[in-house]
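Structure first, then comments.
With one protein chain withheld, the remaining protein chains of the complex are depicted in position.
Chains here go by letter, A, B and C, matching the order in which they are written, and residues are numbered from 1 within each.
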Amino acid sequence: MPWDRNQMAARAAEELEDGMYVNLGIGIPTLVANYVGDKDITLQSENGMLGMGPFPYEGEEDPDLINAGKQTITELNRTSYFDSATSFGMIRGGKIAAAILGAMEVAENGDLANWMIPGKLIKGMGGAMDLVAGVEKVVVVMDHTNKAGDAKLLKACTLPLTGTGVVDRIITDLGVFDVVEGGLKIVETAPEVTEDEVRAKTEATIV
Amino acid sequence: MPWDRNQMAARAAEELEDGMYVNLGIGIPTLVANYVGDKDITLQSENGMLGMGPFPYEGEEDPDLINAGKQTITELNRTSYFDSATSFGMIRGGKIAAAILGAMEVAENGDLANWMIPGKLIKGMGGAMDLVAGVEKVVVVMDHTNKAGDAKLLKACTLPLTGTGVVDRIITDLGVFDVVEGGLKIVETAPEVTEDEVRAKTEATIV
Amino acid sequence: MKKVFATADEALDGILHDGMLIAAGGFGLCGIPELLIDALVKSGVKDLTVASNNAGVDGFGLGKLLETKQIKKMMSSYVGENAEFMRQYLAGELELEFNPQGTLAERMRAGGSGIAGFYTKTGYGTQIGEGKEVKVFPTGPQGQPEHYILEEGIFADLAIVKAWKADDTGNLVFRKTARNFNPPAAMCGKICVVEVEEIVPRGTLDPDHIHLPGIFVHRIIQGEHEKRIEKVTTRSREDA
Partner (left out) sequence: MKKVFATADEALDGILHDGMLIAAGGFGLCGIPELLIDALVKSGVKDLTVASNNAGVDGFGLGKLLETKQIKKMMSSYVGENAEFMRQYLAGELELEFNPQGTLAERMRAGGSGIAGFYTKTGYGTQIGEGKEVKVFPTGPQGQPEHYILEEGIFADLAIVKAWKADDTGNLVFRKTARNFNPPAAMCGKICVVEVEEIVPRGTLDPDHIHLPGIFVHRIIQGEHEKRIEKVTTRSREDA
């Protein structure tokens, strides 16, 4: 049985260790915050905050306090604020231990595409290019295939890249995969998901 | 009669206009602060302060509050503190309207030497290279000749340079000089100092 | 040198010209210079290039300047919230230069700090790196070579910025994540105009806690801000 969104987020949370500073992307990665448990994790929001707290209670939204997904949030007793230049200084400078991001495509060499579909969807890379270039460990959380059932783990990305050779680990609804020499390595599969099923739905070389 | 140190500083203060942010070097330039009168001048200290106040009263020295010459100083109601990277950001970025600096030698093309005498005196350039590269108007205040009576306004500097073509105006004990096409132009002379005397004590071309 | 002006119109008077490059602070709709944007709409200045992380939303923030077609080109990292933007871009009516978010912030800081260019790994091997100079530095964990691309400082004709408080010398304090791009945008403007919620007397801001010193600020106005929230997201009290 493939993992649902929350199960994928919970699995991604296992990647995080005590004391880590972590950046979570928009979408499923945002849910990871719900599963860190007792671990001492500090969340960075690249618009200028370390120590991101949960969503505010109704009526307590502050327009001056949002995350990188533009959602209202709250602060914690460890929080600090800073400007965007400093924020990306720490990102590029390798101070963030892990980034958990969504993706449109990942290639077997770790190339990542998650910022545009030419002629169709133009959103922009936001902070993703800086994150993948600077952060120590890049974990991608994504559906294993698109809605048409086509593979999103490819031999080579077809969409414009966000970064080259930057992805370390991929968590999909079907399992967990590491980018290694020669292709992707299956670390584990979701319950009742077989390696054959994974191979059938993956274009990338599985080693 | 040549100007004394205080008269040179007073003359240099005339270069400053209302609203200017100004950096004063060590030595005679520091004295310029005593002569700004009612003009709304904000002094920058490149170790990380805008709005430098006077020396503290005895017993009120604060080890955390010094100027770039390492002297104890005070703050004003306009003061802000910042780190060295930001401080030199504003210097290189052209935000400082004027710098008043000392010099060992100035050449007729505006070259400045004020940071070392090879094999003899090794102090370092401190912030001077950044100041002359970034500040809009660079005014040098210096003795016209050295103790041996040799010219310090030269055709070309003999000492290692602080910057090339950076000096706009020079104030010496003998007068005020602008760096112009072809050499130095006498703007004014100290009382009873003749143009002949200036020419005799100057190696640089006077146009 | 009086820096305080009565209105946004007056604060922009005499410093606008068609084709100018404007750096704008703000992230999404948070910390955006709403009053100065309205004044730009009113001024009718056109053919603008605007460096701003986002382009507002339809009908608010920089979205207003897109509707009036006063913007010729945007330099941004993310424009996903703005349908009119997408329409103009796909129709070829608007130029768009994508900048990774950190590159955009650093380019602004660089321009304001006398740094003409800098080398970043961000964007190497992607569209963003195409046509840009590549240089190798031995910055890997054991000194291995890594690839960097050259990005240039942004030197804007005008910066428009929103802060929380200012004193009359232009010292600024920002509030929470509304700081974002405002300090780097302010730094890179030849002229920097700032709107604040409150102008306070000199000496009431702690000099240790001024986020942007007044030297970067040329004109200031105080005004009422709508501070629209883009995505109200809450938890219910029962979750607690």
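Rule of thumb we're sticking to: a contact is a pair of C-beta atoms (placed from the backbone, for glycine too) under 8 Å apart; a residue touches a chain by one contact, two chains touch by 3 or more.
Keep in mind that this is a model prediction, so the values were computed, not measured.
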Margin query: In the complete complex, the chain left out here touches which of the visible ones?
Written below: A, B, C
Notebook entry, point to check: Of the residues listed, B:D83, B:D150 or B:E188, which one is in contact with the missing chain?
Noted result: B:D83
Next item on the list: Check each of B:L161, B:V176 or B:A190 against the chain that is not shown and name the one that touches it.
Entry: B:L161
Notebook entry, point to check: Of A:P29, A:G102, A:G134 or A:G163, which residue touches the hidden chain?
Noted result: A:G134
Note to self: Can you say which of C:K3, C:R175 or C:R219 touches the chain missing from this structure?
What the structure shows: C:R175
Next item on the list: Can you list, in ascending order, the subunit A residues touching the missing chain?
Entry: 18-19, 21, 40, 42, 44, 50-51, 75, 77-82, 86, 88-96, 133-134
Notebook entry, point to check: Which residues does subunit B use to touch the chain missing from this display?
Noted result: 45-49, 54-67, 69-73, 75, 81-85, 87-89, 91-92, 119, 122-130, 133-134, 160-165
Item checked: Interface with the unshown chain - residue positions in subunit C -> 106, 110, 113-122, 135, 137, 139, 146, 148, 152-153, 155, 173-176, 179, 206-209
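Quick note on the criterion: only the chains that are shown with their structure count from here on.
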Notebook entry, point to check: Going by the average position of its CA atoms, which chain sits the greatest distance from subunit B?
Noted result: A
Checklist line | Contact pairs, highest-scoring chain pair | finding: A-C
Next item on the list: Select the chain whose centre, defined as the mean of its C-alpha atoms, is least distant from the mean of all protein C-alpha atoms.
Entry: C
Item checked: Euclidean distance of C-alpha centroids - subunit A vs subunit B, Å -> 54
Margin query: Counting only Cα atoms for the centres, state how far subunit B is from subunit C in Å.
Written below: 35
Notebook entry, point to check: Whole-Å distance, subunit A centre to subunit C centre, using C-alpha means?
Noted result: 26
Checklist line | Residue numbers of subunit B (touch at least two other chains) | finding: none
Next item on the list: Any chance you could list the residues of subunit C touching two or more other chains?
Entry: 109
